[in-house]
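I'd like to ask you about the structure that follows.
All protein chains of the complex are present and in place, except for one that has been dropped.
Here is subunit A:
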Amino acid sequence: MRPLLLKGHERPLTQLKFNPEGDLLFTTAKDTRPTVWWASTGERLGTYDGHTGAVWSCDVFWDSTRLLTGSADNTARLWDVQTGRELFRWSLRSSVRSVGVAPGCRLMHLANSKLLGQESCIHLFRLKSDGNWQEQETEPFLVLRGHTATITGVVWYNTAEYMLSVSEDGTVRKWDVETGKEVDRAKRHKKAITDIKFSKDHQMFLTGSADGTAVLWDTHAMQEIRSFVLDRPLNAVDLSPLMPHAVVGGGQEASQVTTTAGKAGKFAATFLHLIYGEEIFSVKGHFGPINCLSFTPDGRGFASGGEDGYVRLHHFDEEYYRRSSEI
């Protein structure tokens, strides 16, 4: 593979998101500029200028017209994807760590960090998607409290009935969106959970943790199906929509990185086979820990964003399909 290297960010990447068709790639980093790229050529399409702090998270609407970003400047902003114009701004009392739009685009969530004496909780807002986008409700209609440390990831179930959140306290919690109650909770990781991703059909999800384990869960039973033990803290996970594969990535924490770690292969994106429970292959390239990973929506490639400020966009060679079928 000859990956495309997207060097638009000056600071470590925080999140990657493909739009549903897979032709646009949205990236956020600890600089103030969320960026959108053409996924086929890696060409930079535009930047969303306005944030004054690190941008932690983004989500794109199903029709790729609006983008939601959350930043350490304590705001979340709504953007027009095509022009880069800011449409609306929500303010919280600490940095916005995770944002997301529910399927259907009627609801959205913002999760804030446990900082400045604030509790880390999920704020649910109604979105007015019919008319004027610039008039949104500034107050949440529900606040989901319970996590004892910063929430690092929130995903919506595909019917928007409930949502799952993971946190640095090591728990996965399931929330009922109607009532705002925590309906289930599971703790399997010993350290902070750093990422959560649903499988394409939402029947399983994968979590990755700083303790070096990745766990595949049954969504409804909230029970572990399989666990993978790796030799490094994990920052990012994703599940392939095409193959029974998962990709995980991470590396030593930025403050502890030594010059030998790169050679030791700790910064590689590692692919796991969900059925055999084996590590199948790895792809190297980053000079620092991997912070975010995402398969393309068709599963024919993946993107990785690193602490080194690069996004590497891979399109799988024919070899991937051939050897995967031989396994």
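Simple rule for what comes next: contacts are C-beta pairs under 8 Å (C-beta built on N, C-alpha and C of every residue); 3 or more make two chains touch, one makes a residue touch a chain; residues count from 1.
Rule of thumb we're sticking to: contacts and distances are computed from a predicted model.
*Asks:* UniProt names the one chain left off this complex as which of "FANCM-MHF complex subunit Mhf2", "Eukaryotic translation initiation factor 3 subunit G", "Cullin-5" or "AP-1 complex subunit gamma"?
*Replies:* Hidden chain identified via UniProt as "Eukaryotic translation initiation factor 3 subunit G".
*Asks:* Any idea which of A:Leu24, A:Val96, A:Ala210 or A:Leu293 touches the chain not displayed?
*Replies:* A:Leu24
*Asks:* With respect to the chain omitted from the figure, which of A:Pro12, A:Gly42 or A:Gly70 is a touching residue?
*Replies:* Touching the chain that is not displayed is residue A:Gly42.
*Asks:* Please give every residue of subunit A in contact with the chain that is not shown.
*Replies:* So the residues of subunit A touching the missing chain come out as 1-8, 21, 23-24, 33, 35, 37-38, 40-49, 63-64, 82-84, 218, 221, 223-231, 268, 270, 272-273, 276-285, 312, 314, 317, 319-320, 323, 327.
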